[in-house]
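The complex appears here minus one protein chain, its other protein chains still in place.
Here the chain labels run A, B, C, D and E in written order, and each chain numbers its own residues starting at 1.
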């Protein structure tokens, strides 16, 4: 604890995800005082056809 | 905001998902007064082997 | 199934929430072909101090 | 209701998932008094490259 | 890991929640082979006015 879930579109590289987990963990430790080894990060990827804003999916944009 | 997540079994067509995002957004705008461009919809699909009711998965039903 | 979660700021009236559940359910039934009695809606409310966009919480906006 | 989500790493067998849904449902019925046919279980699987503890992903461990 | 979230209506006693965490953990350990000290359980409670089935909230039922 804390548990952090990052939901984002598919397409980031493995290096980006590695850095994401590292830097988000640092940010949480620095601001909440949590012990680093208690911080858990989950990444959830979305497909453009499963994500819509204002009633329109990203996959339907021209 | 609002953020709407629709969790359902795999198998709907792309047209159904497109309509789902559109109509759910309309319903949320109409009833909450949210601005349409602030409404976000996520679709999450489940597999029958990852979903159980009353202790039995859908994939195990005869 | 489907299971719909609507996450939004606190402050809607009870009547608005009642209508939200009703209309969102209709939209899901109409577009996915799900049976109405299988559609489940959860409402989750957020506080302005627990929600941030672009690094700034709503509660911190002047 | 209740609705139970089990988030775990990929790799369990189908038999393990079947038993998981069954036994978790039993545990919830026994302790909450919920009716068995109202208990819903979702399984969500994670990839090692999408899960990090202490700033390090499982997929990056030597 | 695994991480288990149990979403249910408000109203269970503290003893029931204590037993719930204990028994669900046992069920997960037994069926997945996870180490007991890695199993995490979250309880999320819902209000009847924030939960609807078939378009109708529990709080609106006569």
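In the analysis below, a contact is a pair of C-beta atoms (placed from the backbone, for glycine too) under 8 Å apart; a residue touches a chain by one contact, two chains touch by 3 or more.
Just so it is clear, the model here is predicted, and its values are computed rather than measured.
Residue positions on chain E in contact with the hidden chain: 14, 17-18, 21-22, 25-26, 36-45, in rising order.
Across the interface with the omitted chain, chain A contributes residues 1-9, 12, 16, 19-20, 22-24, 26-28, 30-34, 51.
Interface residues of chain C facing the missing partner chain: 7, 46, 49-57, 60.
Here is the rule we use: only the chains that are shown with their structure count from here on.
Measuring from the averaged C-alpha position of chain B to that of chain D gives a distance of 21 Å. Spacing of chain A relative to chain E, judged by their CA centroids, is 25 angstrom. Shown for chain D are the residues that touch two or more other chains, namely 3, 7, 22, 26, 46, 51.
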